[in-house]
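Only a single protein chain was left out; the remaining protein chains are all shown in position.
Presenting subunit A:
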Amino acid sequence: MRIVVCVKFVPDIQSDRQLGPDGRVVRDGGDGTLNELDENAVEAALVLAEEHDGEVVVLTVGPDDAVDAVRKGLQMGADEAVHVLDDAVAGSDAIGTATVLAAAVRRIGAEAPVDLVVTGMAGLDGLTSLLPTALAEQLDLPALPLASALTVDADARTVTVSRRLDHATETLTADIPALVSVTDGINEPRYPNFKGIMAARKKPVTTLSLAELGVDPATVGAAGARTRVLEAAPRPPREDRVLLTDTGDAGTRLAAWLVERKLV
């Protein structure tokens, strides 16, 4: 079983994240990291590979530093890595990123067939959750998003997931090849150990350009983006804030404040 995991390099959410004048997330400053939610995707793929004697390829699209994201995947135990690096990718929206990832997955699949594409449920920078389904649509694969549980039947060549939505729970199944996105509730990602970190140094990272993928630069990046941020500003601080320590009447004061503010 061959699994491709798509991972993203994002600003650490514990850091002071900013938008630049171009409305894009500021990605320098050394606070970048593997998107936390993608660790669950790597973990899910590694578990499946262990169960079904498979191999895991981690794939990312992003600037130079983004190689750190796939390196982390290799340290966790993935077998190889692909980094799509091209200035023309900058400014892509979710659909543009999906276009590039789709081309890269096809390329990886040309070497040996890909059975499963796994992604995290969302990138913690944009949080749109659009990418997994957009990628499946572009690859013409069945999509099983938001898996909180995931099983593969290697003989029947099917994948089954459970997922929770706002008003319902669902079980979905499809033949593989297919695409699955996973939630942070599906597993507990492993920490890379010393052996994994050492082994990762010897694992191959292939760098690919848009030209090598046969992607027209005009269709992706800022040039191909269908949405553009016009303005971005830090949210103004909240005003008239009240902070008090309870000395016996804080509940009563809260009630009065809510009434006064017409919040009840």
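Convention: a contact is a pair of C-beta atoms (placed from the backbone, for glycine too) under 8 Å apart; a residue touches a chain by one contact, two chains touch by 3 or more; residues count from 1.
Assume contacts and distances are computed from a predicted model.
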item: Hidden chain of the complex, named as in its UniProt record, picked from "Formate dehydrogenase subunit gamma", "Phosphoribosylformylglycinamidine synthase subunit PurQ", "Electron transfer flavoprotein alpha subunit" or "SRPBCC domain-containing protein"; value: "Electron transfer flavoprotein alpha subunit"
item: From A:112, A:198 or A:258, residue that would touch the chain that is not displayed; value: A:258
item: Residue touching the undisplayed chain, where the options are A:47, A:154 or A:172; value: A:172
item: Contacts of subunit A with the absent chain, listed as residue ranges; value: 13-14, 17-19, 23, 25, 37, 93-95, 98, 121-122, 124-134, 137-138, 140, 142-146, 160, 164-175, 178, 183-185, 225-235, 238, 240-246, 249-252, 254-259, 261, 263-264
